[in-house]
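Partial complex: the chains shown occupy the same locations as in the complete assembly.
So that you can tell them apart, the chains are marked A and B in the order they are listed, and the count of residues begins at 1 in each.
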Amino acid sequence: MTLEDLTQRLRDFAAARAWEPFHTPKNLTMALSGEVGELISLFQWLTPEEATDWRSDPELEANVLDEIADVTLYLVQLANSLGIDLLAAANAKIDRNEIRFPPPKTVGED
Amino acid sequence: MTLEDLTQRLRDFAAARAWEPFHTPKNLTMALSGEVGELISLFQWLTPEEATDWRSDPELEANVLDEIADVTLYLVQLANSLGIDLLAAANAKIDRNEIRFPPPKTVGED
């Protein structure tokens, strides 16, 4: 399973249900934002330690897996509706970040 | 370039800058939410047609590519900090959605 396979599976899923007319860039950014809201609500009252230890609570574990999946599904569908290659866009951004945030020199380096 | 390659590149990027202590689940969900907010702000005043036609405005095009990349980078880093395989989680969710939202029968199907 690759990101491209996932994209194709989501295309087929939407086509089988005739959902494509709803999958516009505006609507999909809203859906993405809504799912990120559900994900963030799972961590809002937890201490940093409790959030890191999320696997120790089975209900929280299931909810986190569910919501991070929903975020991924909408991000992939948004990229599909925009015709963007997510991996290429992400890599190009890291290239820019390498320049914007140069790593500190290590000791002994010239 | 695969999603796994991207994850490794981001791990190396954070390690070279000693940023790992900041990359907790709580902080990364906040960062993800912030970037989705920047992405959504690019489309907020556009008509559905203008949003679909985002490539026709070079400044908008650059901003959309930049922000969707940032969303991807934080989602991948969040999954990394949580120890989640995004593709596996996304596929498992589509499996559940197949049951929750069965496709309509096509004409002539029994």
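Quick note on the criterion: a residue touches a chain if its C-beta (ideal position, glycine included) is under 8 Å from a C-beta of that chain, and two chains touch if they have at least 3 such contacts.
Because the structure is a prediction, the values reported are computed rather than measured.
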- Item | Assembly size in copies, with 2 chains present | 4
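What we mean here is this: only the chains that are shown with their structure count from here on.
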- Task: Mind checking the centre-to-centre distance between subunit A and subunit B? Centres are C-alpha means, answer in whole Å.
- Result: 3
- In their shared complex, subunit B is touched by residues of subunit A numbered 1-3, 6, 9-10, 13, 16-18, 24-26, 29-30, 32-33, 36-37, 39-40, 43, 46, 48, 51-52, 54-55, 64-66, 68-73, 75-76, 78-79, 82-84, 86-94, 97-98, 101, 103-104
